[in-house]
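All protein chains of the complex are present and in place, except for one that has been dropped.
Our next item is subunit A:
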Amino acid sequence: MWFGISWSLPKSFTLKKQFPVYVLHFPVCPSGGDNASFLDTNPPKKKTNRTFAVRKELCWKKQHMATPVPVLRLPKGPDPNSRGFDPNSPRYIALCRTTVATTEAAGGDEEELQQEQHARSVLRERFLRCLLAMNNKKVRFNMHENVTVEATFGSSDIDVLNFQVSDLHTPIGVQKEALIRSQDVISFTFDA
């Protein structure tokens, strides 16, 4: 043994006429990984021609002293199917207002509030039934810049951000399948 390097003959060596083949074993150092801070902040004294002893010492220190901080789990990534902002999260429940504020009567005019809630639920139901009725029907979309396009309606996504349509007739041609951004649409009409 000479400074951590060992020499050995491979077990398969049998032919006497061949030149001897020696296998070098260097001390195994863990992969540097992400953190090279120890070597960066404690450079060896000899900048060139480091001895094997110094290398061995540095490798040992790196292996035995720098334990990575364990983590409970990795951060959660985005959900591919939605834009997030979970409505069931405590923050959402505590802070989120409805987009159209209800009339808040101090002291609680319960009847008026109930009527308003009833009207809201009727409107929501009508919109959803409308989306269902439009399925596979020819729909005319009135968009910004006086653009009107016709297409066969497919469906809407859960946040009503996009409409999936087929055979979209545009001023520059017919698109077999397309997504229309709902914020670009002013209104749409169809024959039920």
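Annotations
Just so it is clear, contacts are C-beta pairs under 8 Å (C-beta built on N, C-alpha and C of every residue); 3 or more make two chains touch, one makes a residue touch a chain; residues count from 1.
Keep in mind that, in the parts below, contacts and distances are computed from a predicted model.
Per its UniProt entry, the chain excluded from the display bears the name "Serine-threonine kinase receptor-associated protein", taken from "Alkyl transferase", "2Fe-2S ferredoxin-type domain-containing protein", "Serine-threonine kinase receptor-associated protein" or "Exosome complex component RRP43". Annotation for subunit A: contacts to the undisplayed chain at residues 33-38, 40-41, 65-79, 83-86, 89-92, 94-96, 99, 161, 183.
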